[in-house]
Structures are given as C-alpha cells and as structure tokens.
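Take a look at subunit A:
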Amino acid sequence: MGTIGEPPISNGMISIRGICKCFSSNSVLKGIDLDVHSGEVIALIGGNGAGKSTLMKIIMGIYQPDGGTIYLNGEKVNMSKPSVALAHGIYLVPQEPMLFPNMSVEENIAIGFTDKKKELHTRIVDIMSQLGWEIRLDRKANTLSIAEQQLVEIVRGLLRNANILILDEPTSSLTFNEIKSLFQLIEDLKKKGICIFYITHRLTEVFEIATHVAIMRDGMITLKGLVTNFTKEDLIKGLLPSEAKIKNTEKSEDEIEYSKLEPVLEVKSLSGYGFRDIDLEVYPGEILGVAGVVGAGRTEFATTVFGMDEVKSGNVLLDGKDITGLSTRQVLDKGLNYVPEDRYLNGIFKTGEVGINISSAFLRNSSKFFLNTNAEKNLADKYIKDFRIKVTGQDQIMGSLSGGNQQKAVIARVLSTSPKVVILDEPTRGIDAGARCDVYAIINQLKKQGVAVLLISSDFEEIVELSDRVVTMYQGRINHRFNKKKITLDNLTAASFGVYEEGNDHEIGE
Partner candidate 1 sequence: MNKKVWKNKLFRWESALVLILLTEIIIFGLLNPKFLQAKVLLGSINDFISICIISLFVTFVLITGGMDIQAGSIVGLTSITLGVLWQDAGLNIWAAVFVAILLGGLCGAISGFLVAFTGVQAMVVTLGGQFLYSGLALAVVNLSSSSAFEGISGFPSSFIKLASGSILGIPNQVIIFIVLIVLSYVLLHKTKYGRYVFLCGINRNAAIYSGIKTKLIIMSTYILSGMSASAAGIVLTSYLGSARADLGKELTLPIITAVVLGGTSNLGGKGGVIGTALAAIVIGIMRFGLVMAGLPTQYLDIPIGLLLVVAVAARTISCNQGLMRKVNKLLKRA
Partner candidate 2 sequence: GKKESGAGKETSSQETNADTKSSGGEETKSGDISVTFVPKLSGNAFFESANVGAQEYAKKVGGYSVKYDGNPEASVANQVAIINNAISQGSNGVCVSSVDATGLDAAMKKAKEAGLAVVTWDSDVSGDARSLMVSQGTPEQLGQMLVDMAAEGMEDPNAEGITYAWHYSQATVADQNSWQVAGEAYIKEKYPNWTNVAPNNYYSEQDAEKAISVGESILTAHPDITAIICNDSTALPGQAQAAQNLGLTSKDVVITGFAAPNSMKDYCRAGIIERWGLWDCQIQGAMGTYLAYWLAAGNTFKVGDKIDIPEIGTVEVMPNTVLDPKAYTADDSGVVLLPERTVFDINNMDNYDF
C-alpha cells in the first residue's frame, strides 16, 4: 500500500514521505509515510527484516534513502549525515550497542557533548540514580555485558535532550526493573513534549507506553493508529503473514514422569566466577527454565559449563560422565552445546555465507580432511527449510540477514552437532513474533526428540510458556525452584528479585 502522490505535509514534528531504500538487489523500504507529533510515542513493530532499523538509520542520516523526503516541523531537511540529524535534535539509540570499547562508561556517554565536564558528570549521576541503574562510570566499555552496554546507550540517549528520540529495541536484553524505570522516564519525556520512536518485539510494552502504533511488513506500513484502537490480537494478526496461523506452538501440557527418567545433565554444587553452589539436573525431553535479572550470573554459569571459564568447585555430569573443566571442544563432543547470549560477538560469522555459518560446528565430524561440500549443502538447506530462515540462498552473507534469521541460523549450527543437552541463552533476544513462534516450535521439537533443554531468558513470559520446571537465579545463586504448577509470571518475577516467599504464591488455575 505505497502512497500514490504526495499527501499534504501535516504539522508533524517529523513527517516522512515516500521513503524508499534498497540494498543492492534487496528492496527494504518501499515508500514509507509517517507523521509523529510532539509528545507522541509511536511504537514501531514488525518482523525481523521488516526495515524498522533501516528506516531509523535513514532518519538519523546513517543511510541515504533512494527516494522520499523527511520534514521537520513542516520544512524539508536533507539528512546527509548523522551530524545533521544531531543538529536537529534527533538521537538514535541503536539496536546493537555501538560503544567505544576502550573508553570508560563516562567517556562513552560524554563524548560529543560540549558541556563542562563537571556538570555533565552530575547530570549522568542524576539520571543514573533516577533510573536506579548502577554501572561504575570508570569501567571500560569492553567489560560490560551486552545488557549493560544497552543501559549505557540508553543513558546516553536520554542525556542528549533530543526532541526526537529513537529507541531501537532498547529493552531487548533488559528485565523488569530496568524496563520499569525506563518507562517512567519515557513518561516524563512524553510530558516534556518530546516525540519518541519506540521499536520493540514485546507487544505488552506497546500497550504500556506507546500512544500510537505502526506495523511494518515487507518495507511498508501495513497499519497505524492510536494504540487504544487495537488489541494485542489485532497486532499479532497484523504482524504475521496474512495466512499464517497465530500460534503454531501447541504447549505440551503432559507432565513429565521424572521418576522414570535419568537426568542427562547433573550440576553438583558448581561454583565459578559470577555464580556459586549451583545444583540442578536436566532430564531428557525436559525444558528447564532459568530465570533471573540481568547480572544474575546465568550466562556465566552457562559459559562455564560450556568450558569457557574456570570452575572454582563442584562438578558437572553429562550422562553420568564427569565433564567438569573440559575444554569447549571436548564438551561439544560429549554432546552439550550452547547458543550464546551475544549473537554478534560470539554467534555469527558476519561476512561469511549462511551455509558456512550453519555448517561450521558440524564440519568436524563430517569428514576427515577434505571438505564434504554436498553434506554441507544438504545440512544448510535442511535447516533453512525447517527453520524457515529467510534468505535469498544459502550463500547470502550472514551480516545482511535480519536479527531473527541470524538467530535461527545460529541455533541451526548448535543443533547440527546433534547434542543431548542444549543451553539456550536469551534465544529470542530481538526477535519478532513470527520468528519467535518458529523458535518456540524448534524448542518444542527438541523436547519431543528427547533433547534436554536449558532455557535462559530474561523474557519471563517465554519461560512460563515453554518450561517444565524453572529455577530462578538471584545474585549468582539458585534461590528458588518451581515445578510446572507453580510457574507463573508473578512467582518468577518475585523470585528473581529475591522477594518470593513460599505459601503466598499463585498456583495455576487457582
């Protein structure tokens, strides 16, 4: 539904008219029209690769549009480069943090500001405390976890006093408390009359803070309007490809007979850096959810089991065999594999082809010395088909895929080693509803095949939906365990913040 002719320029604080963009052959934006007024928060939702980030990058002047114009308060502006956008009070908090790794947090926030160092510092401290986020300002950015990096990016954006603020999936790796405080702040900004683009894949958030919502699909805006005019179902309908059914993840309600089963993975009072005294066992065909707030130590626990970090004490048994302190390579061979949290840092071969990405772990067992190109091809094709990875071919360059498809490819690689145990760390981070359903389907698939799944996620809805049992981590320790009945949002949230008491908890169907 591209625009025919130029509609009159509204008095929007920012008005976008007929923006088009294509990368080489792939046309990503096909004539976008959008108006946002002061004090509005427009939630931009849409599948991976719908073109949300691209549109924002164009507004920010990072990419040049192939066609179309941008009006600020009615007058035409040529966003030739970011400095122009900044000069007009536009600021983009990018989807993937772009900090300066060798600078301290403070320098990262301060760079580009002209104000006095002193008052800037006080402002930073203020906003931090206002948000209740605690990151030491003198830490080097390259020691920050992905989540912390995102916090810093947000703080930077808020400090800019931009009058048009773009938040591209700011909460993709945050958890409740951070998000809550962020939303309070956004409310204030609303009142100040700042207009905000808010990109997210979490529909609940849309209803929490957005005034307007726009859905993008295949480079066009398929529906837009006041949030109040829509229900969650409407949005989901609008998101999914017209004929696709809304939920293809049939939640398997059948209880697992634990008594009959031997645990595949046993962790016995494991202590390492960032966590201690972890006791848990995962059974074949079970999904064990691991909930917790950012910094709870879940990633550290997972990576340590995966042989990336040093074990302080305790041990890990896989099929009763001790795999404590083995190298990643050995752990892999023993049949445990891990989907990393930071996709860009540890997950993808950005400039490599999708095929190469998928086969990279499978190669070792595929052939002795020479490459077995056929086996590779078949493998890649299989997963691209099964996981509905959206590519022009298995030889598309990974970096040009959208987040969701990249994530699917990474999961494909992990499964290509046919592991007995899979650890998924934030498997749906920055992934759209459609892809999310696919990933859930994949996970349930694994469950059926009798693979044991350890699901780390900051998105508790996800955990509630998928897990058979849940442990919550709090400050590096497992502080509570929940069986199927007791897995509810409130319980998990309470437990993750260490304020859960037995008894006054909510059984499902109470």
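A quick word on the picks: all candidates are chains of the complex that A comes from, given by their letters.
Keep this in mind: a residue touches a chain if its C-beta (ideal position, glycine included) is under 8 Å from a C-beta of that chain, and two chains touch if they have at least 3 such contacts; residues count from 1.
The structure presented is a predicted model; accordingly, all values stated were derived computationally and were not measured.
Participant: Pick from 1 or 2: which one touches subunit A in this complex?
Facilitator: Considering all copies, subunit A is touched by candidate 1.
Participant: Candidate 1 touches which residues of subunit A in the complex?
Facilitator: 24-25, 308, 328-329, 332-333, 338, 340, 345-353, 356, 360-361, 363-364, 366-367, 369-371, 392-393, 395-397, 400, 413, 417
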